[in-house]
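The other protein chains are all here in position, but one chain of the complex has been omitted.
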Amino acid sequence: MSSLIWLPFLPLLGTLIPLITARLSRTVCALMTAALPALTLLLVLSHAGDIFQGENFEAAIPWIPSIGLELAFRLDGLALLFAILILGIGLLVILYARYYLSAQDSIGKFYAYLILFMFAMLGVVLSNNLIQLWFFWELTSISSFLLISFWGHKTDARKGARMALTITGAGGLALLAGLLILGNTVGSFNLQDILDSGPFIKASANYPIIVVLILLGAFTKSAQFPFHFWLPNAMAAPTPVSAYLHSATMVKAGIFLMARFYPALADTNLWFLIVSLTGLATFLVGAYHALFQHDLKGLLANSTISHLGLITLLLGMGTDLAAVAAIFHIINHAIFKASLFMAAGIIDHESGSRDMRQLNGLWKYMPYTATLAMVASASMAGVPLMNGFLSKEMFFTETLHQASLGSLSWFIPVLATLGGVFAVAYSTRFIHDVFFNGEPINLPKTPHEPPRYMRVPVEILVALCLLVGLFPSLVVGDLLFAAASATLNGTAPDYSLAIWHGFNFPLLMSIIALIGGLFMYHNRTHLFKFQAKFPSSDPKLIFEGIVQRIAAQASRIIAYTENNSLQRYIFFVLSLSMVMTASSLMKLNTTTGQRPEIPVDALSITCAVLLCVSAIATVIWHRRRVIALITLSVVGLIVSLAFALFSAPDLALTQLSVEVVTVILLILALFFLPQKTPKESSPQRVVRDLGLASLVGGVIGTICYALMTRPLDTISTFFTENSKTGGGGTNVVNVILVDFRGFDTLGEITVLGIAALGIYKLIARMRLSMPSADSTGRPWSEDKHPILLAVISQSLLPLALLVSAYIFLRGHNMPGGGFIAGLITAVAIIQQYIGHGVDWIKTRLKLDYQIMIGAGIGVSTLSGLGSWVFGHTFLSSWFDYFYLPVIGKFELASAMFFDLGVYLTVIGATMLILANLGKLTTSERPTLQEHD
Amino acid sequence: MQHLSIFPILIPLLFGAIMLLPPISRDLNSQRICSIIGTLFLLISSAVLLYQISSDGVQVYALGGWQPPFGIALVADRVSSLLVLLTSFLAFSVMLYAIAGKDKGGAYFHPLFMFQIMGINGAFLTGDIFNLFVFFEILLIASYALLIHAGGKQKTQAAMHYVILNLIGSSLFLFGLGILYGTLGTLNMADMAIKVGQLENGTATLAKTGALLLLVVFGLKAAMLPMHFWLPRTYASASAPVAALFAIMTKVGIYSIFRVYTVIFGEHAGELENIATPWLWPLALLTISIGSIGVLASPSIKTLSANLVIVSSGSLLACAAINTEAATSAALYYMVHSTLASAGLFLLADVIARQRGKAEDRIVRSRPFIQPRLLGFAFAISALALVGMPPLSGFVGKIMILQATQSSVQTMWVWPLILIGSLGALITFSRAGTTLFWRHNGSISTDAEPAKFTEILSIGLLLFASVVLVIFGGYVSEFTQLAADHLHNIQSSAYNLLPGVTQ
Amino acid sequence: MLNITITIVAACICIALILNLWRLLIGPSVSDRILALDTMYINAIALILLYGMHMGSALYFEAAVLIAMLGFVSTAALCKYLLRGDIIE
Amino acid sequence: MKLFPMPFHSLLLFVVWLLLNNSISAGHIVLAVFFAITIPLIVTSMRDEHPRILKPWLAIRYVFMVMKDIVIANIEVALLIVGPIKKLKPGFVAVPINIDSELGITILASTVSLTPGTVSAEVSKDKAWLYIHALHLDNEEELVESIKSRYEAPIKEIFGC
Amino acid sequence: MPLYLEIIICVSLLIGGVFLLIGSYGLARLPDIYMRLHSPTKASTLGITGVLIASMILQSHLQGFLSIKELLITLFLLITAPVAANMIAKTALHYRTKPINETQGDDLMEAIRDRKSPKQPPEA
């Protein structure tokens, strides 16, 4: 039945209507807004007949199978009941809100939120899929947050909304967990499957956790003790919201959930203990608190809590009749509580206050409203002939019938009666304290009757209170039966909706409640004094306090861990890596492998000594920066020698040229950084760092040794075999670089280019003060450009360029290549900068280094793209031998163009960095006169 | 088209290079046009690639015509092409934001942006582990340069930590690579997967140390505890489009973990089977925890988003630790979702900051907004997405992760952490939202700038993606499921990726 | 004979390098250390040439050229730093 | 623009290229010519004006003389170093010079550094004095005189300045 | 290899090695920076030339044709060594590094440092 799919979405379509029509008159807006819910209600009702016959409607389309989510709806008795409540009361609230909201309030926004909520709520009750149920469940939390915080400029509204969202959100997460476990246990997320596997679920080991998690969801939503405190604080919402959410719909979602899963989860001891006792506690706590509220809505909110507890208690009992009673009370409570909230809203609206200490004797000003309120209130108190009486009577009956607590079972009816006493007392207070009890005190407005149509919703609801109270079977009999049957996943038991069952215990309990309640109200001053002895605690403040304390604690943890100390961060990274590697390295039995080792000779020992001593010297002298640089250069030199020694001439060349540029960069930096490093590491810190450093060094050294002494079979023979034939070069390393793995090289020059761009950005806005003296406080020499250096630098340039051309051209066959050539050229140009300075160069050398980078990367890429023309993949190389008269045979290869790109990029990048760095200081620098 | 799988790398590279050349390099407007065209091309080609992959299967692109394992090969499979498409979409959306003005304040924004994309796409596509290192470095160096874009003390300071930590990371990466090459003798990941199963005793132990070093490196990129410290400051201080682009950077680390530890050191690795799991598991959980604590402690929206990135990293690492098809599928979905959602929030935070005067994006009372409804709506949407509440994509990802846990031990740890983490995010977002949008003093700030059209479009695109991910969640999760299946079975079919060797 | 000579000369250069290191370590002035480094470059050139002779290979010549060229740049830059602080001004 | 702005350099480059490649094949001669032309063209803008070599033969003779001196100087210095240090009498000497061009001064200073026991330490601002340090200074005037006659005079003659 | 060639190579190598050693020995032994400057600039230059000549001859022999590219290194060193020495001397003077007491003309040092003519009295 596909129309069912559309059922909840009809109101959703309607969320836009109020936003669009809000600019028209408020009445038009309200009417237009009401149209779709009304249509939906009609659609729902059109199915009522069939459902009363025992039929269920289901429809589903697949959505996200991997999480068990299906778009699945079901319309059965329980869903029907709730749908009618949601849509019916929703329509009344739309009408009511039209008058309640002031001109400043954005009615369009309000209706939009309201309809959104209606959609979410319909989704919950119509769901036939667990995940989908949760989906809509969470939507109700969100939309109710928006509604509660409708007056967001008020602190109470913000805090109340946040609290509601937090509590219900937390419950929602628990619910999700519960539903997922439930679904996984049953193997299906289809609701019907779940309902049909009740015995299986109850027998499963997961049952307790499922029950607890799902109930957490239900209890938080339905404001059950001890999560009840959010509800009174949600009263910061506009009253139509309270009338809707906090009487008939959202708070009933938890109840709905328990009813929905009743066949699957209920009727076990665990269920009874948790649900009934929670319900009972909630029932009493709510009733007790209701009496002491001075705020009208506060009273109603607590009374709602109490009634929700009552329903929960019924659902917990696990008997079929109790379930029927619960369903019946859901209906009745929705009707009388919605009307009471609306009445309270009218009083607030027309008198400007909700404080019962100010509100007195309103009967004189608004007798009609007072009458309506009195009827509804009587229903809340459980006065005979009202609907509330009927279900309360059933409740008392059920409390008498249960025996799960064994010999302590008598507790329940006694406490139920006590709750009834309180209910009568606070209902009486609602009437007497507001409409009688003397004259109003300091009301902001003179009270009067509300506009005609604002009263209509109340009238309808109050009429229903009476109608249901007088003709229960006629008015709600079918609906109740269908809903109860659906709840029980079968057929509801026989029950009687008669007004009069004769004199019996439940009636006695009602009478005790009535008399006791009136008595209690009469002597309320004593009770109030008693209550005043307890320190009043605002749950809102406590809640905010807890949240803030959590946040503060979190901040403290974060401040402690993220203490912005790089040293610590590095320490962690290295420690972690050492813990990981060292732990697995310990399983290595022998470090030495089978591969024969090369004998040691004096030359290599000398190099090793040089390397080690200068490395250690670098560490020891790291605070004397220039000297550290000199020793660092030695290390670099020896590393290059090592590469040369172990048959890697290309590496030696590269390392040498990179080394020089690095040192030049470091020297440049040295000038702008402080000239000295203070001694600031504590001895403990030094020891700690030395420990870690030795560990890292030891581990790396060990691994290195273990690797080198083990034989290895690599893919490299392929490269030596194909270097000449496939790549056209005899220098295998270079052929790998520009051909076999040219893509790496393309990436590498890109890195270099990007680094240059990044450095340019760093330099662009750098404002550095230049030191006027060196580390010893000595003023700098006045000789900017020593003659010899200047002249010799010039002479070296052409030679250096020639060498770089040489290195470039031979690269493919002999050690060399574009990168080294580029660095040599760059160093030669740098030498000119050192010898002559920036100004001198600026007028003589007009190279745009940025273009060189772009062109270099471009040339390399294009040389790779060329192969596409021939249908080969990117970077496929091409080479051939040509013959020219006079010159003879020579080779041309695409790799050369690739290398040319490398060459250009390297020069561009290096020069972009160094030349710009040089420009930093071309302006005048402070001079210090020497004092001796 | 045969070259399609290299387009996601070449397009940004060429566009980046072109933007360094005159006349485009001289004019910001033409760079903007160039960037938009470039990212649009990228988006289209990535989408076509994804389509092609899902109909024709894996594409191996042998660069230079050298068959793997000898040459470098790009491997475009469902996983990589999905992430490339994600990157491309992110790039396009973020670029829309950037061209509204955030690309000013420093040179080379556009080329750097392109190079960054190139690095990310390359890292996703490459099938060669050393090439992965190269692309890591490309994306890192580009991110360094982008991080300091528009200048400022915080940026410099954050960059200092970020750069140095990553330099250490790169060193460890090379150590790890050296060990792996020194034991396996090859660099192609499929080839490594084959060879790793043949290792014995000492050599296997050595290879393990290399693999674990790589785990540290990837963990550092992925902000795995205790290496996450750099992230909040770095992301919070970066300029908005950069931070939004960074949303995918941690995912590169995660992706590499998935690649390396399911493909190479996965179920068929003999002695080295699933070596990462014992480490990943506790660290992932701790990462979720510290991220959630960070979320609760966040003083500003940008920090909040940054901490959410940590949480998502933790969740993804947990998936990697679970190491099943379902978990990988969940991770892929979650990756797409969290990248887009957090990118959206980073951008939104910038718009918010610009309208609130001195309060910027801090969660304190401030002047009212010029565009309260628009921003409020966008904020609510991104909050829902990031908290993981319906109706936005976060909840799907979250449920997929929860459903992916296998044993009761896993469930016992992951579920509470993820759910409590969500609650923390919910609390923080509700505090932030109510404070930002409802607690006002004074009048609208005089220097407040309204969000420009392309900025709104950009944020809108990113957030709308979240909706699309839910509406078409069935298709997406089916795709991620297939992708995950493929990833977990590469090792057994590695020879298919190696035309250069015979079995 | 050649091999023995090469060994002797290599020993000479090794001792020379150690002596350079000695000077580099004890200084006392920075100029001394720079001088030591510069001398080390020269010895390194000799060492590389010698190694090439030993191996009978011409592949190492370029490394020697590069040290000759670049070592000077490095020395000059260090001295310039000591004199002027700023080497590219 | 002249084809050979720096003829001496062009020649040098031509020779060095062939030297580097150890080849006088046609291909390399073409390349050598190519570089001998292009590199000076590139570099010429990066040069200050320097005096031309007016007497090339004298220059060649000078080079050989210096080379001979270098060998002698080295042996002398080596003996001084190995010998008893206490006997060394180092000293600073100011040599008055009379060369206008910077190139000339540089060549003189370099020569001085390369030859007998002397190192050029500094050139005075007014370029009238070359300060040298001698490892073993027996007779100051003699040293100054020998530098002036043996090196400065030919340099002045070669460059005509 | 013909014996005469081998002898020439060995001799020049030995000369080179000895001079390199002496150069470095002087560097380590001589008492002040100004004196130390002499030894690498001279002895080492000759030493390296010896090695280069040996290398030239040997490589020419091995390659089968005249290989004199080592001359390039000599050229570089001859050009750069004096400048390097000059620069180092300048730094030593700049830092007012003390020469040994026996040094003659050390009254010139201030003038040298400030690049003045020797007759000018130093400024106050």
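Quick notes
Each chain gets a letter, A, B, C, D and E, in the order it is written, and its residues are counted from 1.
The definition used in the following text is that a residue touches a chain if its C-beta (ideal position, glycine included) is under 8 Å from a C-beta of that chain, and two chains touch if they have at least 3 such contacts.
The rule we apply is simple: contacts and distances are computed from a predicted model.
For the chain that is left out, the UniProt protein name among "Na+/H+ antiporter subunit C", "Sugar ABC transporter ATP-binding protein", "Hydrogenase formation protein HypD" or "Acyl-CoA dehydrogenase family protein" is "Na+/H+ antiporter subunit C". Put simply, the missing chain touches A, B, C once the whole complex is considered.
Within the whole complex, the absent chain has one touching residue among A:L321, A:M814, A:V827 or A:A893, and that is A:M814. Across the entire complex, the residue among A:R767, A:K846 or A:K889 in touch with the chain not shown is A:R767.
Taking the complete complex into account, residues 55, 57, 59 of subunit C touch the chain not shown. Taking the whole complex into account, subunit B touches the unshown chain at residues 130, 134, 137, 140-141, 144-145, 148, 151-153, 156-157, 159-161, 163-164, 167-168, 170-171, 174-175, 177-179, 181-182, 187. On the side of subunit A, the interface with the absent chain consists of residues 564-567, 570-571, 574, 595, 597-600, 604-605, 608, 611-612, 615-616, 618-619, 622-623, 625, 628-629, 632, 635-636, 639, 642-643, 645-651, 654-655, 658, 661-662, 665-666, 668-670, 672-674, 677, 680-682, 684-685, 689-690, 692-694, 696-698, 700-702, 704-705, 707-709, 712, 714-716, 719-720, 723-724, 730-733, 736-737, 740-741, 744-745, 747-749, 751-752, 754-756, 758-759, 762-763, 766-768, 813-815, 819, 909, 913, 917, using the contact rule stated above.
Basically, only the chains that are shown with their structure count from here on.
Hopping across touching chains, the smallest step count from subunit B to subunit C is 2. With steps allowed only between chains in touch, the distance from subunit A over to subunit E comes to 1.
Distance from per-chain Cα centroids to the pooled protein Cα centroid is smallest for B. The chain with its C-alpha centre at the largest distance from the centre of subunit A is D. A separation of 22 Å divides the Cα centre of subunit C from that of subunit D. Each chain gets one centre point, the mean of its Cα atoms, and the points for subunit A and subunit B are 16 Å apart. Shown for subunit B are the residues in touch with two or more other chains, of which there are none. Within subunit A, contacts with two or more other chains are made by residues 781, 783, 786, 788-789, 792, 796, 799, 803. A list of each chain pair in contact follows: A-B, A-C, A-D, A-E, C-E, D-E.
The part of subunit C that touches subunit A in the complex is made up of residues 10-11, 14, 17-18, 21, 24-25, 27, 30, 33-34, 37, 40-41, 44, 47-48, 51, 59-60, 62-63, 65-67, 69-74, 76-78, 80-89.
Subunit D meets subunit A in the complex at residues 6, 9, 12-13, 16-17, 20-21, 25-27, 30-31, 35, 39-40, 42-43, 45-48, 50, 102-103, 105-106, 109-110, 120, 123, 127. Chain contact summary for the complex, subunit E toward subunit A: residues 72, 75-76, 79-80, 82-83, 86-87, 90, 94-95, 114-115.
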